[in-house]
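Got a structure for you, written out below as structure tokens; questions coming shortly.
As you look at this complex, bear in mind that one protein chain is not there, while each of the others sits in place.
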Amino acid sequence: MSSPGFKTYRPPVMEVSEEGDELLEVAMGPHHPSTHGVFRMDVALDGERVVKLKPVFGYLHRNHEKIAEKASYLASMPYTDRLDYFCSLTNNWAYALAVEKLAGLEVPERAEYIRVITAELTRIQNHASAIGFLMQEMGASGTPLMYAFREREKILDLFEELTGSRMMCNYMRFGGCRVELPVGWLNKVRVIVDGLPRFIDETEALLTGNEILMARSQGVGILKPDLAINAGVSGVMLRCTGVNYDIRKVDHYGIYDRFKFRVPLGDHGDIYDRYMLRVLEMRESVEILKQALKDVPAGPIMDPKSKIRGFRPKPGEAYGRIEAPKGELGFYLISDGSPNPYRYRVRPPSLINLTILEDMCLGQNVADVVLIFGSVDIVLGEVDR
Amino acid sequence: MIFGLSLVFILTSILTVAGALAAALLRNLVHCALSLTVTFAGLALLYLQLDAQFAGFAQILIYIGAVAILVVFAILLTRGSGIPEHRSFSSSWLAGLVISAGVFSLLSWAVIESIPASAARATPQLTVQKIGQALMSSYVLPLEIVAVLLTVALIGAVIVAMPESSKGGAK
Amino acid sequence: MLGEGILKGLGETAKNFAGSFVSKERLTTVQYPEERIAPIENTRDFPFLVYDGAEDADEAAKLAGLRCVACQICEKECPPKCIYIVKSTDKKPDYVGKPQIYPARFDIDISVCMSCQICVEVCPFEAIKMDTEFELSTTDRFGGLLFDRDHLARSNQHYHKIHPTEAAEVDARLAEEKAKVEAKAKAAAEAAAAKAAAASAAPPVVKPAPAKEPGA
Partner (left out) sequence: MTVISPFWTNLDQIFVLLQQWIESFFPLWLQPAVGSVLGVVAIVAAFPGIFALTTVLERKGLGRMQNRLGPNRVGPLGILQPVADGIKSLTKEDIVPLTADAAVHFLAPVVLVIAVFLGFAVLPIGRNMVLANLDAGLLFFFAIGASTELSIFMAGWSSRNKYSLLGAMRAVAQMISYEVPLLLSSVVAVMITGSLSTVKIVEAQSGFTGIFPHWYVFTPWGFAGFTLFVIAALAETNRSPFDLPEGESELVAGYFTEYSGFKFALFFLGEYLGMFSIAGFAITLFLGGWGAPLSVLSFIPSWAWFFAKLFCAICFFIWLRGTLPRLRQDQLMNFAWKFMLPMSLLNLLVAAAWRFLPEGPSRWVVCSAVLLAAYVLLGRVLMRHQHLGARSYRYAD
């Protein structure tokens, strides 16, 4: 396939399959109803079977990393909300973790608890939405998506009460959190977390045993463990192939060691496994939240030593990573002592999970390409940065 | 009642003949197939006028429902739906005209011969029940033979359509 | 048994359908223009400048009470650079009475601002806070979304209305600072008075030192 030149973009030339009959060239996106944002797939079809698939992205590139090099450390924090705009709090946490490693800041106990609580709430509403969108692709006209959004609204209201904005929280600072918990916020979280298991049971009752869902997703878009590891895939995509790698257990960052939770693993690596893993991870997050909510200590939420303005970390480099809902989200910073970083690099889990899209889609049906793409659960803000 | 024929009969026959002509003369193959369907519909209306309900509905079900779709699919899958470049009339159209005139005259002679005989008897009161009983009693053997024939044809079609790769080893 | 899962799913939607007539929890629609969700206290939309004075003060009173001293920290720290400040040439006394520069011009381009409230965080004078007003649609894409100083200035009472707890803390801190400054000024005044008294008791040969600027 000729790569598009910079001067004129020539559409991919018409391919001829082995049997010699002409391939049907279909470009899915960027205005296709099923791509999560602006993403294009040039798919060559032989009848209904996919012969060649070239993902084309970059439509949402906002030059995030170059801007970060010119801006101060604090000024990049609100931009991290815009990376994976479904989970702004985990993005903030990853960036704050990287800067704390760079500058050697300590985070008080209460801030650590708040970080775990907000991160797990983010994970639940992200997985619920991911399942909802996957079912939407399968044609279930929005009912599972509306179930997910009903719960997501409650969690977003919690975020608004805490940070002031539903999706663009900008809440973490280097060495803690920005604002003290409003009065009664923890009780509201307890009420909502108690309601979550009922929502997960409802979703499972609606979907897990559904024969049509099984027919459409079992054995479709299979990912082999070795390919997943070599491609650097992370998160649910990696664990659905049976590889036991969860950064919360590997890195022991934050205070995850104090909580007892399990990491579900899949055996087949197909779409049904990814769906089930997301459901089981939601249940584990509820367990973590229950344990975390029991003993949130009093105390400061900000390391007194850390300064907001004129923050000049000593020269050096640091790589902070966390288990974001989409996978391993990492920030690599090089500081030369000046108030703005010399190099600011984001390791986007969505982009890296997307590199193996063609391997999963070859030989599958065109209706499944959309499903496989949906099951990877990506957000274009993070893919294009 | 013009020339002893009812108005409705004249209209349907014009429709049928027009459909047949269009099927022969139109350039675009899919248009021909669709006008062929109009002819089948015209035939069905003629049956219904003769109060042969079962024949009329069977005609619609089989010809419009299956044969027309088959013809159209055949045209589509063999990439024949493009506009043909050469003229639709072959060079030896004169010979074609002579042959068709001959066939037409033969047919019309046979029709005229048979009219006096049938005009005497009133058309029998036909109900679907009688057809069913006739099929099951006196014509049961031909029915079964046709059934076997159709099944064999079906299986043959499936084998022809099976992709080469699977025909060899067990898929 | 084939179809068992589908029947369970159907039962689930039926339960949800019936539930939506019964329990409020299963019918979450808020009819926006007529019904509204209770305003959440910490909400932040776009910044506004705080001034100490009456709600319906006129231009001059607004300017007089304006807390902003045009130090341009927020202009430097704002990530998308949507604040534009021009310093004034003369000075006006601030809430403590000390003459301070004020912004002759303070523009925020609402279409660029991403309401990240970093300006609020870095402002040392509690002069800029986040408003909860979100119905800002205008037909004019350029002028309509460029708010100038008078459009941005809102009273402290408004601030108390939208962020009660936060406003109370800010006022407490300002009052405490004001008290400290006055105490210092009073102490300085007494010291000056004591020195003046001592000087008058002593021979009047020495000219009394010029009265020190109160609260310098």
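Think of it as A, B and C in the order they're written, each chain with its own count starting at 1.
As a convention for this text, contacts are C-beta pairs under 8 Å (C-beta built on N, C-alpha and C of every residue); 3 or more make two chains touch, one makes a residue touch a chain.
All of these numbers come straight from a predicted model, not from anything done at the bench.
Every shown chain touched by the omitted chain in the complete complex is listed here: A, B, C.
When you scan A:58, A:142, A:195 or A:315 for touch with the missing chain, the hit is A:142.
From the options A:197, A:264 or A:300, the residue with contact to the chain not on display is A:264. Mapped onto subunit B, the interface with the missing chain covers residues 28, 30-31, 34, 37, 53-54, 57-58, 60-61, 64-66, 68-69, 72-73, 76, 81, 127-129. By the touch criterion stated above, the residues of subunit C touching the omitted chain are 1-3, 6, 9-10, 12-14, 16-17, 20-21, 26-29, 31. Mapped onto subunit A, the interface with the missing chain covers residues 24, 26, 32-34, 48, 135-143, 145-147, 150, 206, 208-216, 218-219, 244, 246, 249, 262-268, 272-273, 276-277, 280, 365-370.
Keep this in mind: only the chains that are shown with their structure count from here on.
Chain contacts in this assembly follow no simple pattern; the graph is neither a line, a ring, a star nor complete. Averaging C-alpha coordinates per chain places the centre of subunit B 85 Å away from that of subunit C. Inter-chain spacing, taken between the CA centroids of subunit A and subunit C, is 35 Å. Looking at subunit B, one finds that none of its residues touch two or more other chains. Among the residues of subunit A, none is found touching two or more other chains. If you check the complex, the residues on subunit C that touch subunit A are 2-6, 8-9, 11-13, 16, 28, 37, 40-44, 73, 77-79, 114-118, 121-122, 130, 165. Taken in their complex, subunit A has these residues touching subunit C: 71-72, 74-79, 81, 143, 147, 150, 153, 157, 160-165, 168, 170, 178-179, 182-183, 202, 205-214, 308-309.
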